[in-house]
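Yeah, one chain of the complex is gone here, protein chain that is, but the others are all in their spots.
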């Protein structure tokens, strides 16, 4: 079984039921999620040997995070235990014209306080084929950017393929900080993943003629973005997700893959949203699976987009789908007829 | 009050809440349903004297099935009590491009193990005007096909009108088995009900130019299907539901009725789905009600389709609507304005 | 802080969960709401000093109504305590072609039995800038119409601006009774609010060429309605909401404002409904806020419609939105993108 | 199957979940219950043909009351449909030293407004062996006491045995009113049921040396009460329940039966309470069953007390137990060991 | 109405449902609580004008804390808004021999980061009669001990009576730190409240012959504790709660009050626990109410203990009881009989 490692933060996600606003909530659904953890779960659900690396407190709230990953078969044996708190994010689900809202309470989480000595990357990355992280991880600050670099250097030594989802978070750092730190890490990256805003936010590379809040994207503008990214940092592949947000309930969803020479566009899905958080991560999970299984470029982008299309129909951060389910959709059956 | 009897299996339906996948469910909504039981509830809700006949264990899980029917006024006094288990089906509700999924656990249910001596049809069908069953019932195997035939013979003797919903279930039998058994029972049937796939699955009668997973149906192709069915088995009426599945959330819904000479198409509804399981059964219930009340052919098909259109907005297998509600929609008010 | 007073009934709202029908409900969500109370909550959420006036029993069910208002910052110190019961309404949420259904159980509520001596309007309206009521309040009968008139006279004396939402309720009175009573109260009103049916129901003033159950409204027909209303009763402003009901899930939503000379139409929103009860009240709340803050006519109608557009995405009678959220939508961002 | 009829009010019971106080409740469990309806459900659960007679509105809230009874096999075909509202009671469950609390909202319910012409007792009581009502029914006022008398006269004519549970409700009438009305009805009664307070409240007949709020009862004092009751009204049997309330969680529970010559005391149970509402009604149900089945006096009181002991372990007004379960406890196994 | 101010932290309380362990929880009940906030709610429920002072972030999670207090009538107008996070505590409810468990996540909460300049005590304490805080507040560190002292000095100037509940929290500071800081604040305190461990933890004053984990307390040993406390710090009154913990479900609960000359012991309650968090705070609330209303010493301690006895039967931190309910129990009716 192919081994993949992802590294980052997993948070406790607290969300009011249904479409209740925070001010109406008497209880919170309590699940766990985070960019790289979500990718690990996707991959474990596809049958890969996926390990997630982070630091989590020893107490029950930290342990529940470990359990959430174990339940879906993620290898948690490399998680460092210690520190005081689990990062939290509060999520209010939007509907119609009302957007979803996230309130972060993640400062001083165990992983954000972690030290370089906590992680023995030579051991962690033993026998590993693929390593994935996102721009959120170095944004945690402290020693975390250095920990990322430590990991990436070992990846280089061991010939491990690396993907990074740029994933800019304005609450964690400024665009300038992001650009400086990410620019140092990008040379280690083989596969760059971004959404329709990230390249602009992190590297000041803009798609032309696009207004994301209008719900309409100019797909051609993203060709240039991908090309510039690849040329600047030497990425072997650049994948960009293209979300057209019609409302909090309805989105268009598609993506583009660039391999340094050709541009491959997926088909577009009109998705009726159950939960869109983790949509980008499920795209990353699908992309990594397809790459590790040597799908063609077109098959790769179709698999990744179909996987993330399905994620939008699933509650929680994690994408709970099988390879068969993704392939069925990628091959064209999106009719939603009952499977008996 | 007109008496109707339906005969078949009622199962315990276990469904995760909302759009949760099986792997995320910590609890299951526990309701009861099954093709013929659903029709009986429809008819009881329309004010008819509807009895459901089956075999159910004496224990509490069997009793809860009886209670579920009694609650809505179905006559359960003819249910045979005995056997070991209640059939179960697990239902995961789909959304957007993700289809609903059913896992059956119905083998060895009390009804599937029932014996011909369990049912005294002369008594059960006393004073009855209409008898309904579906293709699922003989598919249960054992003595059940013979029990069906026993019932049908008594219907013939007593001049009871008979309807059958073909309802092919690939988990219960092969197409060849279905064809053989059903062909023997069809001569007793007056009204044949089928969905857009059943005639092909059971009797190898195909509509031309239709791809059901594309969401687009060729309505004209079904005229030929209905005609062939009527000619082959001598049905007085053939009704075919026409589901155009756009996604797990949105379906087109219409139907056609053939009376041996003319084809009557209902108006089409674009339904936003709450729960589509039991959609076909609610059509059958509406059809039987309309026939028993001597509606015109066009009124009949409009009533049946409006009834089943409303079912798609209701949780559970049972169609919880009144005659007034169906008529209001059939007559054209589908605006959904609040009724105060 | 600007002080506003609203006067009317607040009811216990009992609603089955999700899309369950009454006959399926084993529990009811228990919240509180009512036309004028809903407006008070809207205004408190916008930061105004909003007081709600009514009469509620001293017992726990009455107290829970007080608490529901206090929670959101409404001043409840002017509520008269006494009487026997809290009015109740049962609400079943519709879906697709199935309409929402309301069963009222409000007869003999404490406020409907209230006496003129219960309310010392000189004290209640001290320092108040704006007074709001709806046509539901006088429809409660008994001394309530007289209590309304008492309040309105004091408003006149104190120069308090008055708005009235016509809000015809056929269960409470006939059209003839409504016309007679409302005609007496209208001369005190500065701002008249109505939906697409109210003017016809209460004052027999009809929009031409409109069939509300078809989902299509003839906007021009409402210009004449507004003009006639203004001329008949001397309203300074007339605002009419224009709901185009496609289904129980999807509505078009817009409004028109007439200031005696010009007609201002808002943009139209296609809303995917979470809960549409209180939609009109949230429009009233937005309108009052905009008027009190001297928005331009066009800004006023856009604010009121954006506010009520958002209400449709929120569970319960109350509109839980901030001024910032309304302005963001009114200015054009309805893409529903996640706010992190 | 022996036919029994009970007559009275069935109310919608709205109860916060668990031990939440009214002020904390965001939802209410919605079940149905009422003294005589509870007895009917007990008897249906024991396999008797039990009909409940009342008047309920035609709307969905009334229908849900009918459904609640049908679910458990009660014959609802004699219920008169009409009137405006279903009586409601709000129930907050107590714990430890905090008592349970009931807020009634039952005025003007359909049954309280019923007319003598609504009930054709000759038809209703055809073939009936036993008739039961409680002191709550005549307390509803209006024509209801006369309706009771109408029923009782027909019972006398037909030789139907009659039981009455005195059940004094201070919110419905004064002790003087109760005494006057009940004194007129008692001559028709064969079996009188009372709790440790009723005889004092209704007929001013007091047990000596008992302080019910101390949790200690003087059993001997109740012998005199029973004897006086029997002598005054000519009851053939008098049964008195003896609740020793230690706390809201823990009660002693026993009863005494007097047959005009001997006193039979049941064993005492220390019950750990799940829900004690309906405790007295379940005693009545057990008593009637035992009498109809010609149990000995001692067996009768043991059956009735064991039945009601079990009721305290069951949520809701209804006693959901079988004859076998009651007999098992009455015969001595109260160990609560798991039944596999 | 008498004005009382309490000052401290209010936290978001996240608790699994029922008796689920953290590792089993899929959702958390979300309420708010904290020592001084709990006292403020108690007092507001008794009808006093109670204000709670703290610092809370402006975001929705902070606002929900404000709403929780407003709902029960607490004056929140003096709460300073700002800072980043709301302190959180996770609470797992124990049962039988398994203790309840609290995991704190309160570091860096807005109040713990507050500055002296945030609070204008002259304004806050205007017209106030009573001020209350607990040992938890200075334990928050940073400038909070100084803020406490600022408040206490103003109390002294204005002649406001002051109570302090020692409430030692070992996760917030060491015993040595507590002793040093608290010793400086005690001279401003009139009424000292402590549980059976606090005096030992904070001031090294031990009751003789008591082993709290055995469930048995030596009451006489606490007389000496109270006397020493009063003599050391000049308290006018010392109240000590005496919890005898039999199991997580069953506790003995009593208290002692010392007025400098006499010792007053309350009656003892055997409480069957629903939720014991906030038990001590509800004692403080009862004590303050009784003192402000000039109850006798014996009445005071009985009122405070009865109030807190009832709290153990109520979910959440807040004590939701009325003066009448407390008095009824204090006067001896703990039988838990249903109140209709």
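Read from first to last, the chains carry the letters A, B, C, D and E; within each, the first residue is number 1.
Operating definition for what follows: a contact is a pair of C-beta atoms (placed from the backbone, for glycine too) under 8 Å apart; a residue touches a chain by one contact, two chains touch by 3 or more.
Just so you know, these numbers come straight off a predicted model, no measurement behind them.
Contacts of the undrawn chain with the visible chains, over the full complex, involve A, B, D, E. Here one chain is not drawn; of E:18, E:47 or E:187, the residue touching it is E:18.
Within the full complex, the residue among E:58, E:116, E:153 or E:170 touching the omitted chain is E:170.
On the side of chain E, touch with the chain left out of the figure occurs at residues 18-21, 23-24, 94-102, 104, 169-171, 212-215, 245-250, 276-277.
Mapped onto chain D, the footprint of the missing chain covers residues 18, 72, 269, 271-274, 306, 309-310, 312-316, 320-321, 325, 329, 332-340.
In the full complex, the hidden chain is touched by chain A at residues 67-68, 70-73.
Methods note: only the chains that are shown with their structure count from here on.
Shared contact partners of chain C and chain D are B, E.
Comparing the CA-atom centres of all chains against that of chain D, the greatest distance is found for A. Note: centroid distance chain A to chain C, computed from Cα atoms, is 44 Å. Chain centres here are Cα averages; for chain B and chain E they lie 62 Å apart.
The multi-chain contact residues of chain B, meaning those touching 2 or more other chains, are 18, 72.
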